[in-house]
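Note that one protein chain of the assembly has been removed; the remaining protein chains are unaltered in position.
Read from first to last, the chains carry the letters A and B; within each, the first residue is number 1.
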Amino acid sequence: MNPKSYLAYTLGYQLFGKSFLSWQRHSDERKLRAIRPAPDDPLNPPLVGTARMKELMSRHYLEGRYANGVRKVAWVTSGAPIEVLRALDFFLIYPENHAALCGARRHAEGLAVEAENAGYSRDICSYARTDIGAALSGRTPMGKLPRPDLLVCCTNICQTVLYWYRVLAAHFGVPLYVVDTPFLYEKVADHQLDYVLEQIEGLIPVAEKVAGRRVSRGRLQEIMEQGKDCAELWLEIMDRAQHRPSPITAFDGFINMGPIVDLRGEPETFAFYKELLREIDRRIEQGVGAIRDERKRVLWDNLPVWYKIGKLSRHLGAKGVNVIVSTYTYAWGELAPMMDASDPMRSAARVYLHPILNRSTGDKLRSMREMVARFQLDGAILHSDRSCKPYSLGQIDQRDNLANDLGVPAVLLEADHNDPRVYSDEQADARLDAFVETMEAA
Amino acid sequence: MLTIPTRAEVVRQVRERGERVAAVLPIHYPRALLRAHGFQPMEVWGPPSVSVVEGNAHFQAYTCGIVRNATSFLLQGGLDAADVIVIPHTCDALQGMASVLKDFIEPRQPVATIYLPRAARSADRGFLQAELHRLAQQLAEISGRSPSGGELMAAIEREEEADRELGALAEHRSEIDLGDRDYFTLLRAREFLPAESFIELARSAPRGRGPDRGVPLMISGIVPEPMDLFDHINEMGAHVVADDLACCSRRLYRPGSASDPFERMADALLGGPLDPTRGSPILERARAVASRMAQCGAKGLLVYDVKFCEPELFDVPLLRKHLTEAGLSMLHVEFDMTGSIAQQTLTRIEAFVEMLQ
Partner (left out) sequence: MGEAKWIGIDAGSTTCKAVAVDAAGDLIASRIEPAHPVIEDQAARLVDELRAEAGAGGEVPVVATGYGRKLVRGATRNITEITCHARGVFRALKQPGMLVDIGGQDTKVIVIGPGGRAVDFMMNDKCAAGTGRFLEHSAARLSVAIEDLGPRALGAVGEESISSTCTVFAESEIISLVARGAKVDAILLGLHRSLISRVVAMIHSVGLRSPLMLSGGVARNLAARAMLEQATGQKLHLPEHPQLMGAYGAALVGLESGADR
């Protein structure tokens, strides 16, 4: 540990930063409570708990500014087996989440241009372009990202991360550990489980070497338990959308999912979601929905369009459409039942093989059909995301099946999760309006 | 001039031998395993000149042309001669294709997949061997043929010999007396000829002084379609002295030494030349490309990519940077998987050649 870095860390983050962010949260909460929406606003007042989410995420990135020299830093993909890293007290950066924050704050385009200027094609995933742009330019709305000591990439969400992390490995000159997860065209087989297990086990000595210490199996088990608790709680929140009217929207899920991705298993994450659940339950008791007049309940498939969340929720809300649940936010909770702290490594192998993005297109359709039944949905919006091939390929057949076999109106919305330049408000609105008309006629 | 049998002729010969045909999508797969189970692999890299109406009905416009064209080709009956469709897990696009085929399109033929690990650690070796065993079982169920260890080994050795011949052709381009188009047609015959026929063909290639006209280029990418590309390059005053194509030189597998056939096949697949789809480190790959260019005197690298090919695109900036530092030039162009090359693309290649003259 570097004494100078440690001093800066203590002063900037521990003493000043945390208190400032806590003060800011109180102030945000007051503002959120005071919101009286305009009479023509289709949405009810936002969740006050969001202020806590903002505090957690800001605190996380603030700590990141001071982390080098104090804690070992790993950059990881959203589906990486982080239990080992957490047990070794690594500070974790999730470039995908960072890119999404940039997208939601309208900074993604400028950063993507930095990557494009360096020769990265516009046909490359916009998350990757945003982050590579941030790495090349050193710019980020979060102030500064800590340099990684280790990169861990798990292919259970796409192959894109493999290519992307090789660029990061070349840029930072640090080791890259790949956890390769065979795609599940069918039910999982033993050799696939064994393979992933062996790789997660193999991560231990690599991470220990970087961390300069040994991992404790007891701590690993504890972290697994905390992860399971958080995932179960998140799932419970998502499932509250079964109420009529739904107290939450999928957009609330997108906005509040940062901690379940970046800080999963942290006690504060658990406390935050506990409080959020209480607030949602109060809405249910009072019969308050997330939108004022919920006439149609809709599923969202794929990543959000980060730079259009507010616009889309208002546009649809004004037509009485509540997008209440998404396959994407659900992915962070649905595997909770697979987590088994008594056998942490083998259950981790199973969990990390099963994210929706690593399951077949037919299985994804089954998940969507189940959601349609359980949440009593009237329609589905499938975001055809130019930047996410594994999520999007198969959607044409999935949509046809929902619309024709199940009789649930479904629409393919052409967009991109982080690049506003390929989005057309006019085309999107026209398509969505036609979709709403189909639902109304159904 | 070489006489290369057509695909239709090969299908007929295969049938006469009482064997079956496997349609195989790019890039890496165990040829010997298919042969030993009675399947002649016939690879599908597009093809370029098909209507993509059927493919577009299943895959978005931003999907790789190989996937959209191959799907169209299948639905138009182009793969009717095949008894099984084998789709290696090469990338997200082929993953999507295999999954949609299995879950939605459900072609008449069974669809077999194979997952290729992205590293070559002991865990990866072990897994790939198990995966090959699984595929073997699936193939045996389809053909009713379970080869003995000896039969499998014989098939492996035959493929290794064919790879050696392919390697010799690639290594000694300057001594092969064929124009670029004929030369690459010969290399690509490996995509559908039985190993023994390819060996014979490769040995009969005219030796002497190869074409030595104009600016020497090396070509990189997945597949050089349409093959008119080589005619254009020659007309522009350049010729191709080496390749880093997925369909050709990226499949120069080294012969193995293990006595267990599955271990030997896995080692060959994992130990092949550097390839972005296999997760090869970029700088290592860039150094290998630069040294190959130096070795064969190529002045420029033409990176000829099928549109939307992410594994290729991520390497482009660092590859370019490395080559520039080594005093070499690189041009990156993209093509749609259609029967003709856009005029604008040809202009860029021509300007590149003029620049190197």
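Operating definition for what follows: a residue touches a chain if its C-beta (ideal position, glycine included) is under 8 Å from a C-beta of that chain, and two chains touch if they have at least 3 such contacts.
These numbers were taken from a predicted model, which means no experiment stands behind them.
When the omitted chain is restored, the residue from B:Q76, B:S146 or B:S329 that touches it is B:S329. The missing chain, though absent from the display, is touched by one residue of B:T6, B:S122 or B:Q344; that residue is B:Q344. When the missing chain is restored to the complex, the residue among A:A8, A:L32, A:A118 or A:A318 that touches it is A:A118.
Chain A meets the missing chain through residues 113, 116-119, 420-427. Mapped onto chain B, contacts with the missing chain fall at residues 329, 334, 342-344, 347-348, 350-352, 354-355.
Following the convention adopted for this analysis, only the chains that are shown with their structure count from here on.
Spacing of chain A relative to chain B, judged by their CA centroids, is 36 angstrom. The touching residues of chain B, when paired with chain A in their complex, are 57-60, 62-63, 67, 89, 91-93, 95-100, 102-105, 113, 115, 117-119, 121, 123-124, 126-127, 130-131, 134, 276-277, 279, 281-283, 307-308, 310-311, 313-318, 320. Chain A makes touch with chain B in their complex at residues 118-121, 123-125, 128, 155, 158-160, 162-164, 166-167, 169-170, 178, 180, 182-183, 185, 189, 191-192, 194-195, 198-199, 202, 360-363, 365, 384, 386, 389-390, 392-397, 401, 414.
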